[in-house]
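Only a single protein chain was left out; the remaining protein chains are all shown in position.
Chain nomenclature is as follows: A, B and C, assigned in order of appearance, with residue numbering initiated at 1 for each chain independently.
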Amino acid sequence: MLSFESDYVEGAHEKILKRLLETNLEKVSGYGSDPYCESAREKIRKACACPQAEVFFLVGGTQTNMIVIDTMLKPYEGVVAAKTGHVSLHEAGAIEYHGHKVLEIPGHEGKIKAQELEACLREFWQDKNHEHMVFPGMAYISHPTEYGTLYSRQELEEISAVCRSYEIPLYVDGARLGYGLASMETDVTLPILAECCDVFYIGGTKVGALCGEAVVFTKHNMPKYFMTMVKQHGALLAKGRLLGIQFDTLFTDQLYFEISRHAIEMAELMKKGFLERNYPFYLQSPTNQQFIILDNREIESLQKDVVFSFWDKLGEERTVVRFATSWATKEEDVRALFALLT
Amino acid sequence: MLSFESDYVEGAHEKILKRLLETNLEKVSGYGSDPYCESAREKIRKACACPQAEVFFLVGGTQTNMIVIDTMLKPYEGVVAAKTGHVSLHEAGAIEYHGHKVLEIPGHEGKIKAQELEACLREFWQDKNHEHMVFPGMAYISHPTEYGTLYSRQELEEISAVCRSYEIPLYVDGARLGYGLASMETDVTLPILAECCDVFYIGGTKVGALCGEAVVFTKHNMPKYFMTMVKQHGALLAKGRLLGIQFDTLFTDQLYFEISRHAIEMAELMKKGFLERNYPFYLQSPTNQQFIILDNREIESLQKDVVFSFWDKLGEERTVVRFATSWATKEEDVRALFALLT
Amino acid sequence: MLSFESDYVEGAHEKILKRLLETNLEKVSGYGSDPYCESAREKIRKACACPQAEVFFLVGGTQTNMIVIDTMLKPYEGVVAAKTGHVSLHEAGAIEYHGHKVLEIPGHEGKIKAQELEACLREFWQDKNHEHMVFPGMAYISHPTEYGTLYSRQELEEISAVCRSYEIPLYVDGARLGYGLASMETDVTLPILAECCDVFYIGGTKVGALCGEAVVFTKHNMPKYFMTMVKQHGALLAKGRLLGIQFDTLFTDQLYFEISRHAIEMAELMKKGFLERNYPFYLQSPTNQQFIILDNREIESLQKDVVFSFWDKLGEERTVVRFATSWATKEEDVRALFALLT
Partner (left out) sequence: MLSFESDYVEGAHEKILKRLLETNLEKVSGYGSDPYCESAREKIRKACACPQAEVFFLVGGTQTNMIVIDTMLKPYEGVVAAKTGHVSLHEAGAIEYHGHKVLEIPGHEGKIKAQELEACLREFWQDKNHEHMVFPGMAYISHPTEYGTLYSRQELEEISAVCRSYEIPLYVDGARLGYGLASMETDVTLPILAECCDVFYIGGTKVGALCGEAVVFTKHNMPKYFMTMVKQHGALLAKGRLLGIQFDTLFTDQLYFEISRHAIEMAELMKKGFLERNYPFYLQSPTNQQFIILDNREIESLQKDVVFSFWDKLGEERTVVRFATSWATKEEDVRALFALLT
């Protein structure tokens, strides 16, 4: 059985597991104060060309979004996000559970537009009743988005400029950041991202780690007593080494970028295969998630041999499905998929 | 440098790391639906002699306490715990942050007394104003306690009886459960524990795992849509396999009990060493944490060669310190410690 | 200066103030257990033709929405409401602050459509990932809506049927309920409303009281220990008599309906005046709020003599404004307004 179900069906890059084994019996202190965490933080600061960056390791994506948003917002503020954003739709209400509204604006293939963000902020402040409303206190974008799309450098800078003029932080959800940075169609680098936003996270779970996300505060703006608040949210890992060792490995010798590039190459190969066979694409994704439109009968037939994800219905007879590659995808599996296509 | 600082300074038992490596490239589904989680759940049910048990894997201890307590309590209820309980003191207010009061009763070397719990419950219900107060909706105990002490079977049964007569669940925090079950001075087994309480967790982080706690609902009482609420608390792990594989390994061939017994043997050896040298004990702990009273000058001298934890001041000149063993403690290290004692 | 700014610019109906004076020195017990609250509850049950109704008095509208929604929803549930609903827009995020998402669906002049509600519920349950999403656990409508519009009996019954088939409660925000029931264009009565919904509130603040809203649970469904949860939300009034006496007065000799009818008559008179002078209406409102489109220059001129509310911009030169009547509006004031119109 082939599987392109998602980018978290395998374990971790073997270099990570090896490193865990090698360091296993070293006695180190807990809660992120060990030398591996420190080393990983330093490597990330360098990779971001952001020497003042404060880096904190958390375990998962929803956890990271909920903690960053909850600790950076004032109680009377909400976060502006695309209607299709992960925080809006697929986090079981974790943002609201911790007290904050997600102020939804339109999503365009997963992306928000700087001018629509600006309109949202402007209208709020112009409304005479705004003190009876939720204050927009942060902008959230994902890069790549939930639809695999990417912001260009110019788009990022425009959104960033809007945020600065309204004095709210820009937060970038980088659950799949590696695949965005390794895309063949991007002009956004890690330093550019760090420059444009106030806080972002480098996704580990979907890019080669067993678990783990590295939150990067880029502007000397990590909330005071952040560790205490992380604990309060139940998210402080006792054996912080587990996260430190993983990120230290991923940011040694460009491993994070290298394995991301492999996933992109596999996605490009897959894209070419679908194109050559005239399969219609739902949208053009330059990253590791590919959205194809299939006849429902074809789905039924393919499912016997391949696992993939349903995305959305397209009328009665057709469906959007997602095929995802990852750092672990094998070329032979992509070619085996082609053999099943008509 | 020797270290007896805590039971989470090493990585994981090597069998766990090996198993992670062996299964690493298998493609499995996420969020705890993989075969390793299923297998681990089944083994835990057997070890508990509790075929109806519902088992859910979470990442850490504070996270587990906060989620179990928050999802099992009604909004107007609090949890009764010892003043010295982990939930009362050392979780950065995670219980209150999620809306519930910790109703503190006295701790006796970390343990609560059935009659004091009963008095607390009785007085609440007899108070004519109780609808203006926080309802006691659950009893929390830790076993072993934060002081290394253990409840006897009879004590557990008495506390359990009080809870049943007031119709509130009994929750046991088993962060160090293995070390309690392996103690030479206990008559409590896993099946007895499962019988006495409504929900408990089997600690992995401090007993051989990289991370992970197995929550066991023993009475068909896992809250509905528990997974959704776990996600809402930011605690649902995408690669659930990481937890499943660890617990599956720990509950294969009695590994969990075997490695716990080793920690106890090391603790007993250490205890004997301190006794022979006439060091005063702060209390009698039958588990892996030993509390010794040291002169402040002796502390200063010992600290040059050994890491251990400060616990409490005892007047101006003496201090209670903690030496912890774990599944990974080496006999040679304990003996090296003796060489440093006067 | 004339004022049609809102329906809460005056104090209370004089019969209420008189009654407060008459009963002032009687010693009664607190927290809603006094005889006036009991009498008011009984009169409301009769007016609703709902003998089993449980009635609880609260102080204000946002408070009521937040408490009803928070205590009736499970932690993993949100409330479905129109994008323009009061809970979505104008409660400073009180619903989210208490942990629940407002799941927004389209508003049509303030109203939701049964089929769109049904689609929202159906799509949720059909989504294979719904356990990672917020469960729609209640439907919220306002009657009259924020735009002064009303649901017909049939529309209410259709929405009610959708809620029942998905087993979620229907909650009606009746901040201006009197004005809806007294409208000349409605076939909805209090008993019909009570039949259709699971919980609603009868607005006092905007309909003749100093403060106060009467929450009515119609299906033996008041959450257990509701009073304790009200206190927990800081909303339990010590001198409950203040609410009891007001509602007892409003529901004696049909006062609530009579004063509401007066507001409607004044609104109809005002409507006629605008129509005769060919002012364009933004929408047809059968209740006490009238939405007129004015040239910006005309607004400037009118504002010298009349207070009214801005509602929305309509391009660069025109604006939607609101004129509200109330139980206290004088016919001479409406006619004085006409004299100012061109």
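Here are a few things to note about the model shown:
The rule we apply is simple: contacts are C-beta pairs under 8 Å (C-beta built on N, C-alpha and C of every residue); 3 or more make two chains touch, one makes a residue touch a chain.
The structure presented is a predicted model; accordingly, all values stated were derived computationally and were not measured.
Checked against the full complex, the one of B:D7, B:D34, B:E54 or B:E91 touching the unshown chain is B:E91.
Across the entire complex, the residue among C:G93, C:G110, C:G148 or C:P223 in touch with the chain not shown is C:G93. Within the complete assembly, A:K231 is the residue of A:R41, A:K231 or A:R322 that touches the hidden chain. From the set C:T145, C:T228, C:S260 or C:Q289, the residue in touch with the chain omitted from the display is C:T228, counting the whole complex.
Where chain C meets the missing chain, the touching residues are 3, 5-6, 8-12, 14, 17, 20-21, 23-30, 59-64, 66-67, 91-94, 97, 205-206, 210-211, 228-229, 231-239, 241-242, 307, 328.
In the full complex, the hidden chain is touched by chain B at residues 75-76, 78, 89-93, 95-102, 104, 128-129, 131-134, 310. Residues of chain A that touch the chain left out of the display are 70-71, 74-76, 131-132, 135, 224-225, 227-229, 231-232.
Simple rule for what comes next: only the chains that are shown with their structure count from here on.
The innermost chain, defined by the distance from its C-alpha mean to the mean of all protein C-alpha atoms, is A.
When chain centres are set by their Cα atoms, the one at the greatest distance from chain B is C.
The distance from the centre of chain A to the centre of chain B, each centre being the mean of the chain's C-alpha atoms, comes to 34 Å. Taking each chain's centre as the average of its CA atoms, chain A and chain C sit 42 Å apart.
Centre-to-centre, using mean CA coordinates, chain B is 51 Å away from chain C. With touch defined as above, residues shared between interfaces to two or more other chains in chain A number as follows: 91-93, 97.
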